[in-house]
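Heads up, one of the protein chains got dropped from this complex, but the rest are sitting where they should.
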Amino acid sequence: MSADALNTTLDRRLPPWMRGTWLRPLLLSVGPVLATLVLCGALLLAFGVNPIDYYQAVLHRGLWSPSGIQETLTRMAPLLLLAASLTVAFRAGIWNLGGDGQFLLAAVIVAAAAPALSPLLPSWAVLVLCLMLATAIGALWSVAPALLRAYQGVNEIITTLMMTFLGASLANVLVKLVFLDPSTTVPQTRTLAVADRLPKLFGTRISGGLVIGLVAVLAVHFVMTRTAFGLKLRVVGANTRAAIHAGLPVPRLTLAVFAISAGLAGLSGAVEVLGVEGNVRADWNPAFSLTVVPLVFLARFNGFASILFVFLFSVLSIGGESAARLVGVPNFFTLVIVAVLLTLLALAEYVDHRHRERTRA
Amino acid sequence: MTTVEGGRDLGKGGAVEKAAIPIVEMVGITKRFPGVVANDGIDLAIRPGEIHVLLGENGAGKSTLIGLLSGLQQPDEGQIRVDGKAQKIASPRSALDLGIGTVFQHVMLVPSLTVVENLALGAPWWRSPDRFALAKRLREMNRSLGLSIDPDAVTGELSLGEQQQTEIVRALLRGSRVLILDESTSMLTPKGAEDLGGLMRRLAGRGLAVVFITHKLREAFAFADRISVLRLGRKVGEIAPDRLATLDEATMSAEVVRLMFGWAPDPAVVDEPFVESAAHLEVRKRRVLMDVTDLAIGNPDSPPSGISLDVAEGEILGIAGIDGNGQRELAETLAGQRPSLRGTVILDGVAIESFDVAARRRLGLRFVTDDRLAEGTVGSFSVANNLLLKQIGEAPFWRHGLDQPGTISAHARALVDAFDVRTPTVDTPLGRLSGGNIQKALLARELSGAAKVVIYAKPTHGLDVQNTVATRRRIRQAADRGVGTLLISTDLDELLELADRIAVMSRGRLVGVVANDNGARERVGALMVGAAS
Partner (left out) sequence: MDSLFTQAFLISLVLGAITAGVPLLLAGLGEQISEKAGVLNVGIEGMMLAGTYLGFLVAYKTGSIWLGFTGGGAGGLLVAALMALFCVRLGLNQIVIGIALTIGAEGLTALLHHFQFAQSYPRLPGVATWPIPVLAKIPVAGPALFDRPPVVYLAVALVFLLAGLYRFTNLGLNLKAAGDKPAALDAAGVDVIRTRTFAVLATGALAGLGGAFLSEVGAGLFIPFMTNGADFIGIVLAMLARGNPVYVLLGALLFGACLSMTTALQVAGVAIPTDVIQMLPFAAVMAVLVVFGRRASLPAALGIPYVRGAR
């Protein structure tokens, strides 16, 4: 089961009304978004809420207002790093579904390390050290699945899921028993002083993590499409037998993929802690990695498309949080919108694929 | 209905009797796919008690015709009549209900189920598979048809021949009156093919209509009561039983070849290697490029061991044998894809046993795999990238690990021109090209640069006549330039055409080597038979 196989094998059947050529651009770009707005609008009406008010609130708080867009861009940082993490893995045919465990564990350890180091070292050194530490922790948490997959052929979906549950629980144990901040009643780690966090961009409140995230996505995109290393990984992902035939060291490449992917997921945890949260509370688990999985798929592992989808998702989730307070529709509604949007985007891609098959033939 | 039993030469089945009323008739069948007419106005009658051979090249429309009869596809025009009534064969289920059973080229059994469970597949879902009764019926079939299939064996562990027999038995147990066999001998040993022929004869003797699809003339003549020839989607001829019975093999062969290819084979192409046979003797005196001594490969199933061979500059050493006797393992081991247990491999003076694929390639060892799509190439990648699949990261195409797109495309364009690969651009995904062009690209990759020794695994397998001829010409040209060639093939005619010497491989061992001269066919055959028995 490779990502390629999942992506390319599609049913040949299609209802006739979808076949018109004029529908294609519409269905592909604006179509899914518009249809989502309409469908979810109808749902809002059913709940007795004016959809226009709601959408206005989402757009205002997620996009138009200065504070909203800053929050949106800040939210993008960890998501972009996870997108980079998943892109490397999926392109190489490795199903790293353990991103959340790698993220959390790195986050907790960085949250404990940063306040402890900051009296000893200059702020920039602490940050650099912590980012490196997080990357190492993330990678470390994938060693078992990586070795099992590379040398024993054990399915990595099982092992990475196991490790993600383990990681989440271990992170909690660490927060509650080891790194507990004695000065608060809530179980959480010590809080990193605002001054010691990742620098904000150009006097705004946008976290510097955004730059790290963008660089990571673009770097991964570049490596995967323009370098020998990326091409080797893609050969392994697309056709393992061809990789062996071509003499590629498949087990070693597999280990490298796990290290890079999990390292980026760990880095994502550090960026969220050092840039936004400042500490880790017990039972904190934003489950970002799982949310990014479908976005990366829909982007067809393309870095630029990933940035776009992550941006769209961030607008929705930040705007949705605020709209919940403004219009009285709970934040959960964002989930519904995202779900509908994902489904319709997948449908649109399907229609497009069908169309290209038809015209190519 | 025919009542005559026995082999073709003895009785010719129903051939001499008056033609029976057809069970299935195809009338004016046309099937189009985007850009091709796969079947064009085909008329075909399938009669009980008769082995009807469908002959045709790859792409002649045989598979489509089977697809239509077995319910996988629907015709665009024309009619299929069963027992005189027009029928729509809408699904595999309805084909089975009409009594049409198909044994596909690729085995259609679930490997993880037992034989009996596979026989049960397709029964109403709420029922319980009656394993006991089915096993009993299978044993009866075994007895009456002279087979020996173990009802409780896990299907994936049976030999291909046994799996095919299982499929035939399954079709019979379902009450098939028409049995379609699609290229069924392509994976079988000569003995297995012969057995299959006997089985078909017995089935026709029971009044079954057997349709046998092949592109091998020899089999067609051996098994057929009636021959229909397809070319480019059209039915270009039919030889009725009474006529077939009176023709001698040479006349028939000439007629069928003319029908199949639309032209008579060019004798110059066929005879080419024999013209040079004096030169072949010279070849033996040249420098040895590859010397393999006592090579053993760790493979529990068919462990090739004790392999010793040598290939000289410009020499073509053929390796004959039935598929699955260790040829693939041997090729993979020599190419560096598979570790060896012991033995030495010297390539032009360098011991390479411990080298990986890339290192061996750099020293001039090349391997043209027979699995062009699943192993040799990545279909979703561009032609250019596929041409460099074994050199990823090497200069001048990559510098400091970065793509050099200009160099990569220029390299690709040069090879595409030199090897006549028909592709819109070098950036086109390779998977979009035809099988023949994919093979050309593969040859381009392996023969370019400083190739010293090239290993070919079944290089013309699945190619049409023109691409087969072109591929063989490439192999010959490369050898004439001094490349040492190891040619693994299951097609004896190919080896006789190209090789200087022919080694025979059986059960993981080289059982003998013969010079390719006038008596080679018989001696190779004797080695194969002797080793098998």
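Which chain is which? They are A and B, in the order written, and residues in each are numbered from 1.
Just so we're on the same page, contacts are C-beta pairs under 8 Å (C-beta built on N, C-alpha and C of every residue); 3 or more make two chains touch, one makes a residue touch a chain.
Everything numeric in this text was worked out from a predicted model, so none of it was measured.
Taking the complete complex into account, A:L161 is the one of A:A116, A:L161, A:L218 or A:L326 that touches the chain left out.
The hidden chain makes contact, of the residues A:V33, A:L59, A:L129 or A:A144, with A:A144.
Even with one chain removed from view, chain B keeps its contact list with that chain: residues 67, 70, 72-73, 91-93, 95-97, 102, 104, 106-113, 117-118, 120-129.
Residues of chain A in contact with the chain left out of this view: 1, 5-7, 9-13, 47, 144, 148, 151-155, 157-159, 161-166, 169-170, 172-173, 176-177, 290-291, 293-294, 297-298, 329-330, 332-340, 342-343, 346-347, 350.
In the analysis below, only the chains that are shown with their structure count from here on.
Every residue of chain B that touches chain A in the complex is listed here, in rising order: 33-35, 336-337, 356-358, 361, 367, 369, 371, 374-381, 385, 389-390, 392-393, 398, 401-403. Residue ranges of chain A in contact with chain B, taken from their complex: 4, 8, 226-229, 231-232, 234-235, 238-239, 241-242, 244-249, 358, 361.
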